[in-house]
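Shown here: the complex without one of its protein chains, the others still in place.
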């Protein structure tokens, strides 16, 4: 059938209720999916049904609703496992966001293995959520945090990275895609080289998950994290993938209900598998919503989503570049559909305010990536980030509004 | 107006869509609110609207949706602050559940102040979520965990507690209401005595928040936690109240976006106020839903909710006690509407399965309170826990099903 | 009252749960394992005496649990006695599928009828763990055998 093989962005837009609204009397051009994505009806309905029809706490009851709720929650874990091609559901841990996932690894794995002088290698591209947890654990353990530099285009410098790797390297934590400038990093090479050096690798896939298929068994990362709200799912849900043999050996992170085997004041033993890392009542309905979101994108297919986004990226780059005094920050060869830019003589904050009046939602600021801003010697940029539901009209609205910024600022 | 002064449980039931469904062909008698509560339409609508009409990430954007989303999220914080009568919104931190709230205090405050030999005092009534985090931090710091015993009725033994307090006591963490047997603890006396001894107090209000008004300024607790899903709000959201002067002095817990002031690889500084403890994208829509839940209960009023629940507790106690061979575990003088029981010769698991077929949802097991189970020398109990939407018909259904358990087991 | 409850809690099951067979700790057991269900706190200890001929000469258990887990443990000890390890594991395999509702033509030879008594569990997914706890402990006990043979 034709419908199945073509990508109809207008049809997709109708799946997202928010696009029926206007902003400041203009059609909404939502170009801030890098910060958080909009939700399709399929997700909203899954959330609503889970609360209104089958809600109860999971894992803890023999009664009917508890059983259904548990099946839905664990079913979501299986959806995530299959989507990531992880070997087992015990390798999929639900957290509250990508930030918690990274903190979990830093505090559990990092705390267990780091000794004074050990090195944790990050990169200049990282989001604060993949920097600060490592700084905090480094401070507690005496380990040292180092950052792989990037070049003028915003490319991860693989040669420098290889030089930095050594016997002291214990953990490498690198983003799959830069949220601020869109660079896609050479994760495969990064992982292989780290493994050769005997280090364990965490990949921050927060920006990759909405744009590409991710495959744990072919990638070989030891840990991989992403966050639900950026992949069209609810807020309050994150994912940590970890290789079973690592997770099994790791001490617990948060303590509480559901992560135990037996509690006494004298001695407590912990549950096996994913349960050890899910203390307390989990984000039940958020996981169910995330499962619906993943089913949604997979029905469309990441090959088509990717092609659509790359075409849009090319169009937007071309259009924006045609604007006088506009400078695109980050021009890596492989980029996701994210464009950071500055305008000579106009602060990004003012750009944001003015384009907003045109119905255009972009993000302005440091994008939680201050070391990257420092690298480009800017305090902030304006960033347009695209997703499967964006169309050329969104880009045209952006370009028109940027031109009106220039008009206002003369 | 009459409607405002009477408590009409049938009207309240209509606010909860789940009560329009049947279970196993019977009306649903949901007596498992202690594990997690059902959600009123007001909450479902707030969640739905937040996703479908005004969704964007918070704190990070100057665009319209981001602004509205931020106002709703911070508005929820103000609702929680007002509800708890905290002095400032900076004392209200959103977490993912009560378990995370307790872990935050243990890992931040506990890590900062505990020295080898220091004592953390808990009680035998505690939920695992108020035991295991303290055991984990005790292991890391060399501190010692002690438990205040309870008597045969399940009362917190205040005299023993006073004897245990001493110069080594640094932290007291006690539940407001026992989730397993309903005991209401003398929190006021507990807090005052701890303060006299120079210790800081955390109260686990997870079971109190759905049943009573909680007032931080009159209670004087240093930390108070509760969890959204038990107070008719979404899953994935918890609250930590902390006194501003304590929070200000505490090191961060999770690191990441939004909790920083300035990040460089050389040195990172942290945000002030509640932001320091909210790393990464927060549970935005869950907080908004929690705000709606709190508004909902406050419109009804906790005086009326409490009176209704106490009447139901008295009725249920009387009815259940009339059953031969049924033993109620926990008979404290002040109890919330929670009844734990056993039946001679029948394992709670079998009770749970059989009453479920009668449409009755109760919880069977150790209720994440194994030390308490050990105290009463049972591996598990059956527990009926009530909330504002329960009526006498629910209790009658429970009693009838328990009688059919006896029939089956002869 | 409810047919599926009557099916689950048949006379035979209740009898086994109230008067479990082989509820003891044999002194000459040479394999044992401990089973634990964190959901409900139930425990079971399974004791086996494996003979030199590869047969299970004695099987017994002790523990606390619900009617389903006690009855299942009790029936298991009766059934596996005199079987080989492979036979016992094979029966468990079929039994597990039976209670999970994955197999409709369950056949465990002469023991089929007796085990079918527990088939009612398949209508109660939350109880599958109860029905299989002792069986899992049984296989663990066997596998801890240093000279484990898969024949």
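Order of writing sets the labels: A, B and C. Residues in every chain begin at 1.
Following the convention adopted for this analysis, contacts are C-beta pairs under 8 Å (C-beta built on N, C-alpha and C of every residue); 3 or more make two chains touch, one makes a residue touch a chain.
Since the structure is predicted, the reported quantities are computational estimates derived from the model, not experimental observations.
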item	value
Touching partners, among the displayed chains, of the absent chain	A, B
Of A:150, A:354 or A:399, the one touching the omitted chain in the full complex	A:354
Candidate in contact with the missing chain, chosen from B:106, B:260 or B:382	B:260
Touch criterion as defined above, residue of B:60, B:243, B:308 or B:347 at the omitted chain	B:60
Residues in chain B touching the chain absent from view	59-62, 66-67, 260-262, 271
Residues of chain A in contact with the chain not shown	24, 345-350, 353-354, 357-358, 364-366, 370, 373, 379-380, 404, 407-410
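As a working rule, only the chains that are shown with their structure count from here on.
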item	value
Computed distance of Cα centres, chain C from chain A, in Å	46
Rounded Å distance, chain A centre to chain B centre (Cα mean)	31
Where chain A touches two or more other chains, by residue	60-62, 66, 260, 262
Where chain C touches two or more other chains, by residue	39, 124, 126-127
